[in-house]
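Okay, structure first, notes after.
Left out: one protein chain. Kept in place: all the others.
As written, the chains take the letters A, B and C, and residue 1 is the first residue of each chain.
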Amino acid sequence: MTNDRKLLLLCLGVLAILFALQFVLSSYLVLALTRILILSVFAMGYNILMGYTGLLSLGHAMFFAAGLYASGLASYYWGVPLGWAFLIGIAGSAVVSVIIGLLALRTEAVAFMIVTLMFSQAAFLATLHFSKITGGDQGLTLPTEARSFDLFGLVLDMTHDGTRFNIAFTVFAVVLLLTYVATRGPFGRQLVAVRGNPGRTEMLGFNIYIVKLMAFTLSGTIAGTAGALYGLMFGYIGSSFADFQNSIQPLLFTLVGGPGTLLGPLLGTALMTMLIDRLSGLTTAYLIVVGVLLIVMTLWAPKGILGTIRDKWARWLN
Amino acid sequence: MDIAPYLLLATLEGLVQASVLTLTALGLSVVFGTMRVVNVAHGEFFMLGAVGAWVCAMLMPGPPWLGFVTALIVAPAIVGLLAAAADWAILKRIDYDPEATIISTIGLMYIIQQVVLMTFGPNAQAVDAPFYYTIRFPWFGYSSYKLFIVVAAIVLVFALWRLMKGSRVGLLMRATQYDKDTAQNFGIPVDRVYSGVFAVGAMMAAIAGVLVVPNQQAHYLMGHDPLLLSFVVVIVGGLGSIPGTIAAAVLIGLSDGLLSVFFTPTLAKIASTLLVALVLVFKPEGLFGKATR
Amino acid sequence: MAELSLLKTRGLSRHFGGLKAVDDVDFDLGQGEIRAIIGPNGAGKSTFVSLLSGRYKASAGTVEFLGQDVSSLPAFRRVRLGIAYTFQITNIYTAMTVLENVSVAAQSRLKPNIFGHRHVTEATIEEEAAKAAATLGLGDMLDVVAGTLAYGHQRLLEVAMGLALEPKLLILDEPTQGLSDSEIENFKDVVRKINETATVLLIEHNMDVVMSLAERITVLDRGQILAEGTPAEISDNRAVQAAYLGEAAE
Partner (left out) sequence: MKKSALLLPSRRSVLAGMGGAAALLAAPGLVGRARAQSGDVIRLGAPFHRTGIGASYGRWYEQTAKAATALINEQGGINGMQVELVIEDDGTDPKRSVEVMEKFSAEHNVDAVFGTLFSHVVAATAPRAGELKMPYFICSESHALASGAFNRYVFQPSITDVKSQVISMAPWISDNLGKKVTLIYPDYAFGYDHRDNFTAAIEAQGGEVVADIAIPPTETSFTRYFPKIPFSTEVIYHVMVGPGVLTFVKELGEHLGSQGPELFGFIDSLEAVQLDIPQLSFLEGSHFWEGNPRYAQADQTDFDAFYREKVGVDENGAAMGDPKNVSTYAHMFSVWETLYAMKAAMEMADYKGPDQKVAMLEAMESIQGFDASNAFPQGQKVFNGKTHQSFGHQYISKVVDGKLEVQHTTSIEDTFYPDETDYTKMSF
């Protein structure tokens, strides 16, 4: 069995388990899992850029927010049906990703981190400044009419936990498989080549600017997809989704799970989300635990959990 | 207010901001220049300096200046030790890998913040200025202590410059910066140089924190803005270039002040943030950095 | 012998600050040649070939490849036109296997654009890559991680990547540096084999390799062409002896 085949089977297995969990878990955990799946999509988008292409962005909240606002505002002001609003969100974040990518990719390494951070910070401030439209930090709550939609005659109610879980699951599954395809074969090889040695890759006839731009756009668009989904499913859009913390989040999730591994983002998101959720009721010191965990990870498992497993035992776990 | 005094005020404010920024950013710059790592917990060292000043002010009897002077010595010393310990316990063990350093210092940032929150509480804590005198211009009043910050920053920067250029320590730092492996082969204790540099960088931030606190209050979340701005300054100034860092700090401090004359505050922030991004995009080596290719 | 021109430069220059690393060079290369460039250290050899491959931008002058002015083209476009470059300092993907390394190059040739029309499967790419690796004698190391290879093998891998591009012009920057004698012998055979389909431009310090491989030799000194001719002509050239051979003999 080829390595890729093994990985695909693992992914399908994971998807099957995730789907089954909704019949097993308590209703709160189903909700938590819904959120984990959406945030995993965010992290998977991040992983394409950071894990596979080797570009560390500190501004992905901007793309998440682009999807969130594009879809949310379309729904709020023009009453666009949710399905279309979702697509508008994806398109909006794609546009933002391309524009920011064209600019930011002129820089490298630390300068790239700062440029993405700065653009993202400007975007965050813009959501505050144009509060007449965006609702600023207080945000906007989608009206009741925008909480359900009609999909080929089937009415899907966004306030229903089961519906939400299954929509999140579907989007997660699609993005997981898309990521699987995008990180393998010729396209994936380009990304990994750019990560491994950009100078050499250019001298092998690749336009690395374009390769990076494609990765950047794909990454930003997936992040935006997560944003659109989050906003529409939970019916609230607000500027705190565009802040620095929300840029750090996918970075942490990806790092803990394992950058450059297909399932790392899911694992990282699930672990970190549940950890914070469990600890926040017990103590305000949960951030210390998170901090210690990060340091421990870098000391003893610098490639993340799945990255370490891959390097030690299972090279196919890419 | 007329435009002339307005510009005067904006310039004064810009200079004060530039001074604090210079000290903080120089710390980051020295660390990056020598060790090629980005310390995300740098803002927390700044915050620890400020909190240290508050603790000293609380514990020291006598006039405010006594506590202030004590803080100027004690807070950087403690922060420096802490930084050296972090270097020994963490950074050395991950071999200063750039990405791993970012992550572990994010971890360090969370830990420091929460420990301060749990020990000193969430309130913003005021500290008396060592002296208190308001200079009255015809149009507005201005704190003399703020001008003292500018002077103190100039003195400290000069001292650092002498240290870097004139002493053996500076030579070791530059040698290590130039080529780590060669330096090692020449018998330079690279490990100790790194620990020392990391500590010095943190101490710069801590001193800035002590200086700023009579002005700004100590608060456990106060490290965020200095961190972001220092990042910006270090990058715009050209990585590891000390004159560049100073020039960028002054430029950004002043432009931040002046932009707010012409735009509404939030719009001014957006404009200055975008400006920084675009400078980097079109001049990635920084305004004062040398082109590498 | 009226060779077809493959590459020519006119007035090609590159200055670093005040230093003229390459200074007003007119250079012609015919199709099918094996050409060596020699010269003392700091003569500008590496800079010169970097200007040909597009790694560096020229300060002045033109580069023409197969009659087309490529002066303003970025490196990757020149690679796609058929100029391949192998690095002086080994420059491979250390975390990837040998096969993966060469596959990147093979993919570049077979499918330079992911939205391209030619339908090329993964299997074809890997097949072509394996073929190129085998030519350099790396056929039984396909699954070895490149970073763990012996130095000599890494040099060969570097060349294999260039070969997998099936270039019209292969530029080799000191390919035999650090190789053992037996590896060098093998390498000479490889270059001759490559020469069946491609022109070879070789920067080389090892005069034995130069003399036995090169049809013509160009001598660079202080950024300028000092002499050009057959190996025999060059050995007899006094100016070359003074500037270079004497130095090399030390």
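By our rule, contacts are C-beta pairs under 8 Å (C-beta built on N, C-alpha and C of every residue); 3 or more make two chains touch, one makes a residue touch a chain.
What you see is a predicted model, and the numbers here were worked out from it, not measured in a lab.
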Practice item. May I ask you to name the displayed chains that the omitted chain touches in the full complex? Key: A, B
Study note, to complete from the structure: Contacting the left-out chain: of B:Trp65, B:Tyr132 or B:Phe282, that is B:Tyr132
Practice item. Using the touch rule from the top, list residues of chain B that touch the missing partner. Key: 1, 5-6, 9-10, 13-14, 16-17, 114, 117, 121-124, 126, 128-129, 132, 134, 136, 140-143, 215-217, 219, 221-222, 225, 257, 260-261, 264-266, 269
Exercise for review: Since one chain isn't shown, list which residues of chain A touch it in the complete complex.
Suggested key: 17, 21, 23-29, 31-33, 35, 125, 128-129, 131, 135-139, 141-142, 147, 159, 234-236, 238, 240-241, 245-246, 270, 274, 277-278, 280-281, 284, 286-287
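Here is the rule we go by: only the chains that are shown with their structure count from here on.
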Check your understanding: If you average all the Cα positions, which chain's own average lands nearest?
Key -> A
Practice item. Considering only mean CA positions as chain centres, point out the chain farthest from chain B. Key: C
Practice item. Give, as an integer number of Å, the spacing between the C-alpha centres of chain B and chain A. Key: 33
Study note, to complete from the structure: Distance between the CA centroids of chain A and chain C (whole Å) is 43
Revision key, fill the gap. In their shared complex, chain C is touched by residues of chain A numbered 185-187, 189-190, 192-193, 196-197, 199-208, 214
Review point. In the complex of these two chains, what residues of chain B are touching chain A?
Key: 32, 38, 90, 93-94, 97-104, 106-111, 113-115, 117-118, 224, 228, 231-232, 235, 239, 264, 266-267, 269-270, 273-274, 276-278, 280-282, 284, 286
Check your understanding: In their complex, what parts of chain C are in touch with chain A?
Key -> 53, 55, 74-77, 79-80, 84-85, 87, 91-96, 100, 103-105, 107-109, 111-112, 114, 120, 122, 125, 161, 165
